[in-house]
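Complex shown without one protein chain; remaining protein chains in place.
As written, the chains take the letters A and B, and residue 1 is the first residue of each chain.
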Amino acid sequence: MAASKFSWLSFSLGLLLLCGVSEETQTGRCRIDSLEALEPSRRVESEAGVTEYYDENSDQLQCAGVSVMRERIEPNGLLLPSYSNSPRLVYILQGRGITGVVIPGCPESYQQSGGRRFGGREGDEEEERDQSFQDEHQKIQHFRQGDVLVLPAGVAHWCYNDGKSPVTAVTVFDTSNSANQLDATHRQFLLAGRKQQGQRGSSRTSRRGEESSGDNVFSGFDVELLAEAIGVSRETARKLQSQDDNRGHIVRVERGLEVLRPRPSRREEEEEEGGKMAAVNGLDEAICSMKMRENIGEPSKADLYIPGGGRLTVLNNQKLPILSLVHLSANRGVLQRNAILAPHWNINAHAVVFVTSGRGRLQIVSNQGKNAFDGELRQGQLIVVPQNFAVLAQARSDGFSWISFQTNENAMNSAVVGKTSALRGIPVDVLVNSYRISREEAKNLKFNRGQEMAIFSPRSSKERAF
Amino acid sequence: MAASKFSWLSFSLGLLLLCGVSEETQTGRCRIDSLEALEPSRRVESEAGVTEYYDENSDQLQCAGVSVMRERIEPNGLLLPSYSNSPRLVYILQGRGITGVVIPGCPESYQQSGGRRFGGREGDEEEERDQSFQDEHQKIQHFRQGDVLVLPAGVAHWCYNDGKSPVTAVTVFDTSNSANQLDATHRQFLLAGRKQQGQRGSSRTSRRGEESSGDNVFSGFDVELLAEAIGVSRETARKLQSQDDNRGHIVRVERGLEVLRPRPSRREEEEEEGGKMAAVNGLDEAICSMKMRENIGEPSKADLYIPGGGRLTVLNNQKLPILSLVHLSANRGVLQRNAILAPHWNINAHAVVFVTSGRGRLQIVSNQGKNAFDGELRQGQLIVVPQNFAVLAQARSDGFSWISFQTNENAMNSAVVGKTSALRGIPVDVLVNSYRISREEAKNLKFNRGQEMAIFSPRSSKERAF
Partner (left out) sequence: MAASKFSWLSFSLGLLLLCGVSEETQTGRCRIDSLEALEPSRRVESEAGVTEYYDENSDQLQCAGVSVMRERIEPNGLLLPSYSNSPRLVYILQGRGITGVVIPGCPESYQQSGGRRFGGREGDEEEERDQSFQDEHQKIQHFRQGDVLVLPAGVAHWCYNDGKSPVTAVTVFDTSNSANQLDATHRQFLLAGRKQQGQRGSSRTSRRGEESSGDNVFSGFDVELLAEAIGVSRETARKLQSQDDNRGHIVRVERGLEVLRPRPSRREEEEEEGGKMAAVNGLDEAICSMKMRENIGEPSKADLYIPGGGRLTVLNNQKLPILSLVHLSANRGVLQRNAILAPHWNINAHAVVFVTSGRGRLQIVSNQGKNAFDGELRQGQLIVVPQNFAVLAQARSDGFSWISFQTNENAMNSAVVGKTSALRGIPVDVLVNSYRISREEAKNLKFNRGQEMAIFSPRSSKERAF
């Protein structure tokens, strides 16, 4: 067989570019002739927060193979340690906090020697503290508004609000991910606390096994055996099972959580530095020090900025390599008053679009040329834009911002018009004959949106509100 | 159908991928105890061509997770721009033409400066042409009989017959490919024109959502919003929607299509040169200049040639790297009168076999040792040879030629007898005891087909008709 004329280098770069390596599995039928704006259908209250679930059984979430929730953690609220059968992306809508992800085999690199002080929160009382007590644990990360957090499947994590205002976040679990070998249902495994019974908005019967109340994994073990295995008293083992704990899975830390950690820094570069210091030498550095967080909320991070139009910030595996592990990516969009998100389709991914502020009109078109959605989307609502479906959006007068989660580590789309678009790539004479238009019309079609791409400012007004 | 290994290099590279890279997802049950020769079940006529679909709901196509169609484009016929949810391979049965694949981000590398002339078809009238008009678009490729074209999922393409005779082609869509995150149905998204209602041969009810008539994706948008988004008049926007266009998706270009392109060359090396010149520097070179076409029809391309027997030409990811992106490969087989395609099984792929000429007798055997197919296959028919099923073919007196599409980028098979076969790799004494035969018989079994592989010429006659 002839040797290829290609170099492996360029070839593999190509692979990264085009379809990535997404290994999504399919979950049956996509009944998506008609889409709707989704709002949370179930609400679970905890001592120090609230979790709201979007209906996992809705046709669009089933087609996309994802499960979505929105969480609110009050100040001093601690999200108890748990793990999930699916990888997830979390977008921080508001607030700040710290989180720990425990990867087996990574070092307990945050170590306190006897003489060193805790880096606890300012204002905490310290008189009762045992100064000689030493702790060590895995790396802790700060997060803040606009961050995307990446959590691999099956890995324990916890989260704490160390700010003055609530943390709110939206989370997408990719239940159809190849990392999940169980069925395509979101399953959360608690390591502490108990899940409370949720209150449902609707009385639908569950098609996919939605989780209601449940205990933590220690509850399923025999107390005696558990105590012996862990090497603690029966009493402590019983506490691990949390049977009489009604705080839910977000609990209040009365005097604030004390953990060993670098001070949060304003400048992200320094935070990065902190992250790197925690890494140990050798190959494991690759994963143990792998960055699991990136901010895409700040305007300065924008990949595309159109004065009077808006901005787009893309987060894919080239910016954040851990996304290659979870086969997901995200982007953040902001449209100003009346600006237009150019008609396009997602080539290699579904998009789960959550509105972070404002309102926009969205139109989504199926392969039959039928309107699968034509309506308004407002803050807190979400919709799935299925792979290959054409979509177009226009901000209302109060602007329109969203976070979009995509089921491919390098989600790509194809614009219909504008720079690097489908129509731009097609010869004028093909357009003339395709649409039975004049050469002049075809030329307008190709070039009227000249150097613009993705976001078009409204024709009439060109206000700059950024 | 058959693809014995011919060089150590390609072989070993291939094996590295043996079980590893194909990311086919499974589509439920394979009810394939009984296979049948398929003919098109639905026919859609357009102004300048015909599309015929094989029944996507047939058990064998469902098991293989593919959808198949045959297309005929008349001279001056233009297949309107569209994209599909699945990657596809197209084999050109007859004719020649040009095609454009629009990959977002690749440069509009075919540019016309004002002083340069179009490279239009000879014989076109040019008096009305605006000589100062400049166009630019993405690379265009020539194709001709015997070519395999590779089209990734979700990427717009169009096609034009610039020859004197019809273009006919057979296309396999790999709907169960990992690149398709929608359900395993072929979905075509038109960028222009409208799909016509098809005429069915059978009155079966559809199990998978077969597409009937449909509009293009512009039709689903509001005209007003579309016009504003694209920056054209409402009238042009309405034309994009093609609501009153009854030409179908293959239309006639009255005076021939004018596009910028290098002259087709007889010598493929020169064409290649052209392709490379179009590439831009940097990372995108890898994908934007990736070859998407390879001829396997010409006898001179054969990887295996048996005088008096026939020939085999294999096209896998080692010859055409883009096949690694779509997880498909193909081979072309020609058997002369009474020649035999050696009994073998496909190790890592299904094979969709389409008969390009002649007739052959095929036998396909299941894991129960049952005959799943024993019959004749003739031009225009197709059959699926399921993964691992044993298959054997013999040409009738008029010879037997086929194109086989395989659901793995490096499809491999294991011959039963002959060089590099299963029986050849097994010790004689194992065969003696397995079949209760003498050492002499076992020796014959292993060595009678000596240095022959894949294709065996008939014992009696050794005519050379190539």
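Operating definition for what follows: contacts are C-beta pairs under 8 Å (C-beta built on N, C-alpha and C of every residue); 3 or more make two chains touch, one makes a residue touch a chain.
The shown structure was predicted, so the numbers you read here are calculated from the model rather than taken from an experiment.
**Student:** Can you tell me which of A:R43, A:R96, A:R187 or A:R396 touches the chain that was removed from the display?
**Tutor:** Result: among the candidates, A:R187 touches the missing chain.
**Student:** Among A:S58, A:Q196, A:S242 or A:S329, which one is in touch with the chain left out?
**Tutor:** A:S242
**Student:** Check the options A:V90, A:L226 or A:I403 and report the residue that touches the missing chain.
**Tutor:** For the chain that is not drawn, the touching residue is A:L226.
**Student:** Which of these, A:R42, A:H327, A:H344 or A:R424, touches the one chain of the complex that we don't see?
**Tutor:** Once the missing chain is taken into account, the touching residue is A:H327.
**Student:** On subunit B, what residues meet the omitted chain?
**Tutor:** Its contact residues with the unshown chain are 4-5, 8-9, 11-13, 15-16, 18-20, 22-26, 28-30, 63-65, 340, 342-343, 345-350, 361, 363-372, 374, 386-388, 390, 392, 394, 407-408, 412-417, 420-431, 433-437, 439, 441, 443-445, 448-449, 456, 458-459.
**Student:** Contacts of subunit A with the missing chain: which residues?
**Tutor:** So the residues of subunit A touching the missing chain come out as 21, 23, 25, 27, 78, 80-81, 83, 85, 87, 100, 102-106, 108, 110, 130, 133, 135, 137-138, 140, 152-156, 158, 160, 176-184, 187-194, 211, 214-222, 225-226, 228-232, 236, 239-240, 242, 245, 251, 253, 257-260, 280, 282-288, 324-327.
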